[in-house]
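Moving on to subunit A:
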Amino acid sequence: MNAILQATGLVQQYTTAKSLFGKPGTVRAVDGVDLTVNPGEVVGIVGESGSGKSTLGRMLLGLEAPFSGRVSYLGRPMPAPRSAEWRRLRAQMQLIFQDPLAALDRRLTVAAQIAEPLDIHRIASGAERQERVAALIHRVGLRPDQARRYPHELSGGQRQRVVIARALASQPRFLVCDEPVSALDVSIQAQVVNLLRDLQEREGLSMVFISHDLKVVRNICDRVAVMYLGRIVEEAPSDRIFADPRHPYTQALVSSVPKAGAGLRGRIILQGEPPNPAARPAGCAFHPRCRIADAACAAKVPALERHDGRLAACLKLQSNQRTAA
Partner candidate 1 sequence: MTDITTVSAPRLIRRIRLRLPALVALAMLWLGAMVLVAILADWLRPYDITAMNLGDRLVPMGSPGHLLGTDELGRDVLSRLLQSIRVSLVIAFCATLISAVFGTTLGFLAAQFRGWVEHLVVALADFQAALPFMIMSLAVLAFFGSSMWLLVCLMGFYGWERYARIARGLAISASAQGYAAEVVQLGASPSRVYLRHILPNVASTLIVSMTLTFPEIILMESGLSFLGLGVQPPQSSLGNMVGFGREYLTRAPWIMLAPSFVIVLTTLSISLLGDWLRDRLDPTIR
Partner candidate 2 sequence: MLISRRNTLGLFGAAAGSLILPRRLMAQGSRRSITIAVQKITNNNTLDIWNEQSNVGERVFFPNLWEGLILRDWMGNQGPVPGLATEWSRLNDKTIELKLRQGVRFHNGDELTAEDVVFSFSDERLFAGTAPAGGKTLYAENFKPQNAKELPASIPGVARRLWPALRGVEAVDKYTVRFHNATPDVTLEGRLYAFGSQIANKRAWDEAATYADWAAKPVTTGPYRVEEFRPDVSLTLVAFDDYWGGRPPLERIRFVEVPEVASRVNGLLSGEYDFACDLPPDQIAAITAQPGLEVQSSTIWNHRVTTFNKENDILADPLVRRAMSHSIDRKAIVDALWGGQTVIPAGLQFESFKTSDMFVEGWTVPEYDPELARDLLKQAGYKGDAIPYRLLNNYYTNQTPTAQVLVEMWKQVGLNVEIEMKENWGQIHDPEGIKGVRDWSASNLINDPITPMVVQFGPNGEAQQKRDYWNDEVNQLSVVMETSVDPAERKRAAARLLEITEREDPAYTVLHQNAVFTGMKSELNWKAAPAFAMDFRTGNWTV
């Protein structure tokens, strides 16, 4: 199977703002990530804030050029951001992100927003354009009369539908969803998740689904990569990774998901702070918070290796089989 998108050795680093007395430092937000997305596949990326998952998503879309490494789309290298070729390619790949109110231009009607990609890529105009907009509106489950509304007149879920409709307008083949439902209320979240699933299945889209909400990821993704401090620490088919997490971080993450009625028993409470890319620990980045880390973990950076039907990066993999509850 030919991958629709392939990323190898992606690194992104930023220069931090000058501190009071020191020299400007550099922060590696993403530090050597390989990822493949196959046609029709939904890949989940989970991790806490600062793990670099959003940055990775933006690089996969070509929105920012990687510091090093390569992204190729359909076998061709990603063109430089803002170039004409890059702009043309936008029709084929789209981003849906967390806050639909911020993503929408609050001065344009729903219809105008959805028509935007059609105008930009000169896909349709006039009556055809109106038709297509109406069809998109219908497809994402909005009422036709809502076409003339403004974003702030819609509820959060409806707005996210508008964003999705706009993303689909140019009939893309690849979609990155960055926390698409985090800002939504529980009852609406399910509506949007269902919509995304239906669309993905019907259109055969390839999708990268970024979220910190494991339950949603579990529900929508075929394959999941767990990121910690800019690296993938575990990657596996979704069924496998949640049922049987191997990396201690994944284990903690999975156990920390509050389960209705389950109380706090059996949860792995990680000590310490969420990862800070500006102060990366030596060796395995996770070792200061890891229950099973030893001196070796502080010395050696574990490689992402194939292990029992998954990829994982932990020196203690063998001794760590299903120790989590």
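Basis for inclusion: all candidates are chains of the complex that A comes from, given by their letters.
Going forward, a residue touches a chain if its C-beta (ideal position, glycine included) is under 8 Å from a C-beta of that chain, and two chains touch if they have at least 3 such contacts; residues count from 1.
Model, not experiment: these values are computed from the prediction.
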Checklist outcome for this item: For subunit A, the touching partner in this complex, picked from 1 or 2, is candidate 1
Checklist entry - In their complex, what parts of subunit A are in touch with candidate 1? => result 61, 63, 82, 86-91, 94-95, 97, 99, 102-109, 111-112, 116-117, 120-121, 148, 150, 152, 163, 166, 170
